[in-house]
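Please read the structure below before turning to the comments.
Note that one protein chain is taken out, while the other chains of the complex remain in position.
Coming up: subunit A.
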Amino acid sequence: MECTLDAQSLISISLRKIHSSRTQRGGIKLHKNLLVSYVLRNARQLYLSERYAELYRRQQHYPDGAPLLAMPACPPPPAAAAPPELAVLPLPTDTQDREARSCGAVRSGAELLEVPVCAVPPELQRAPCRDSSPGFYRATGSAGPGGGGGGGGGAGAAPGLLYPAGCDFGSGGAPHCSSRTTVLDLDTHVVTTVENGYLHQDCCSQCPCCCQPAPGLASPPPTPGTKRKYYPGQEEEEEGVEEGEPGGGGVAGGPPFAPCTKRARFEEYSTEHPQDSSNISNLISIFGSGFTGLVSRQQADSEQPLNGQLCSKQALASLGAWTRAIVAF
């Protein structure tokens, strides 16, 4: 099916729809927003596949990348265990360090990612929105670190893969690099497209906090398993509303369910969160981490959860300001 819009336009249109649904009469329509999130996911997959393909093409022209080119054209089957390079992906703490380390890590990550790309692009071009793009996210164990430790010095194209604006094309960047990001500003409701324009630290800081909806970038990432109290749309809010909560319409029929539980939950909720729709925030988290769930569900059962998480984080990092804009919902 031909689409007259490119992935980026689709993404910005979708974001606009989600945003405008907040002010719609009748509240957020869960069904519609879920469908929009699917379009977002599909468009994002295409966008990323295009970026990877672009990276691969650019790699061909960079002498620095020669060692990378030495990799086999057809990747061997993915390794069973996550390669150590992936585990090394840092959670940078300061800008300078970030640049160097992430570029390096990305470079190594990129080369790992690059290998499946060379196998995948033809299919991607044909059906870029396919769910089954596991080759994308699957890291191959055979890819050696190569020049991965080279870091930012090379100013190679590799980092640009995951940080489209940040560390790569900085100084020596290819002049034809046209990395753009689309940002939805929730305060002014303006959608803008930024060229190489956002701070590298934005994307890096998202990595640990990809599940954190609050713009509390300083707050530590939640330990897995703990309740994220500030997170709108948690169970407590839902339950508090549904269980006999008067809808404000003054209709008769008192709370038929456990009022004590409801009250406790309601108090817990009300102290923490300003009025917001639980549904839209849930969808935000879908963008943040639920895509992991969406993507990983589509993939083969043998898929490594580690790969899935890291890859989504990488992908998210590349979305950078987008995620912040969405997450700030």
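Things to note:
Quick note on the criterion: contacts are C-beta pairs under 8 Å (C-beta built on N, C-alpha and C of every residue); 3 or more make two chains touch, one makes a residue touch a chain; residues count from 1.
The working rule: contacts and distances are computed from a predicted model.
The complex appears with one chain absent; UniProt names that chain "Serine/threonine-protein phosphatase 2A 55 kDa regulatory subunit B" among the candidates "Septin-9", "AP complex subunit sigma", "DNA replication licensing factor MCM4" or "Serine/threonine-protein phosphatase 2A 55 kDa regulatory subunit B". Residue positions on subunit A in contact with the hidden chain: 1-5, 10, 13, 17, 25-27, 29-32, 34-35, 38-39, 42-43, 46, 127, 129-130, 233, 235, 238, 240-242, 244-249, 251-256, 266, 275, 277-279, 282, 285-286, 288-290, 293-294, 297, in rising order.
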